[in-house]
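For reference, the structure discussed in these notes is given below.
For this depiction, one protein chain was excluded, whereas all remaining protein chains were kept in their positions.
Moving on, here comes chain A:
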Amino acid sequence: MSAVSDIAVTASAPPRHPVAQFLRRLVREKPFGAAAGVVFVLFLLCGIFADVLAPYGYNQISPIQRLKPPSWAYPFGTDNLGRDLLSRCLYGAQLSVIIGLSAAALATVISVLIGTLTGYLGGRFDMITQRFVDAYMSFPELIILITVVSVVGPGMPQIIVILSLILGISGSRIIRGAVISVREHMYVHAAQSIGASTGRILWRHILPNIMPPIIVLFTTRVGTVILAESGLSFLGLGVPPPAPTWGGLLSGSGRTYMFQGPWLALAPGLCLTSVIFATNVFGDALRDLLDPRMRGTR
């Protein structure tokens, strides 16, 4: 008996941290996804350290420097009030990071709550809840957003709550699917047979084993939220000015002075495009590596 144990001691693989191991795989198998991941992390850092990085205040007006094209002093140019566009884009990144991360996190929590409960408990409860989810998903998201925002008024907390509710409910499908497949594993059965409570089974057995789809869901949601928030801001229903959101930059000075200063539209537009593109590519790469079953879901 001890001989068997000894063999296992010597034969076990050299210890390597699972996260390090995963990053190696990411770089090796999905170089494009890894690059997107770098862009995503840079964007997060820009957002977090916007106060340090921004050369000027986001609302610092200097009337002499109106509508200056990009230069060394103003890398992204200035707007019609002489505000530095780079600083405004950096502060915009900050808002996007705050809204993106918090709404995506909240949405994921909602998805996990609904998904695990309906998926694990199943039966009639699942049937009824899922019909509500169906009904909810049949409304176009933007219409719900516009309706609700026009009722409660624009503002960051409202937008975070509404976006996370909308995305959380639709995302619960993905989590539910993962839970249903994990639920059938023998170890869940084994936990039931020792008399473990439902809460314990969900927390200790189901949740740790659906982490891959949860991570992927969260990452892709960040991009979705930023895009949705920009859409709202563009329509004037997002975070109210003078807060410099990317969508707001596009619709405000960006649209009005598009021909006098094309950089006013280009800079926030490129920020938005590259970050959304990077999150989507990074999310797809994570999905392919962590959870091949989820290919083809949105």
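The definition used in the following text is that a residue touches a chain if its C-beta (ideal position, glycine included) is under 8 Å from a C-beta of that chain, and two chains touch if they have at least 3 such contacts; residues count from 1.
Note that in this section contacts and distances are computed from a predicted model.
A.B. asks: Could you tell me which of "Ubiquinone biosynthesis protein UbiU", "Peptide ABC transporter ATP-binding protein", "TIGR02186 family protein" or "Phenylacetate-CoA oxygenase subunit PaaJ" is the UniProt name of the chain missing from the displayed complex?
C.D. replies: "Peptide ABC transporter ATP-binding protein"
A.B. asks: Who touches the missing chain here, A:F22, A:F49, A:F132 or A:Y187?
C.D. replies: Among A:F22, A:F49, A:F132 or A:Y187, only A:Y187 touches the chain that is not shown.
A.B. asks: Using the touch definition up top, pick the residue from A:N59, A:Q130, A:Q158 or A:N209 that touches the left-out chain.
C.D. replies: With A:N59, A:Q130, A:Q158 or A:N209 as choices, the missing chain is touched by A:N209.
A.B. asks: Go through chain A and note every residue touching the omitted chain.
C.D. replies: 1-2, 4-5, 7-9, 12-13, 185-187, 189-197, 200, 204-205, 208-209
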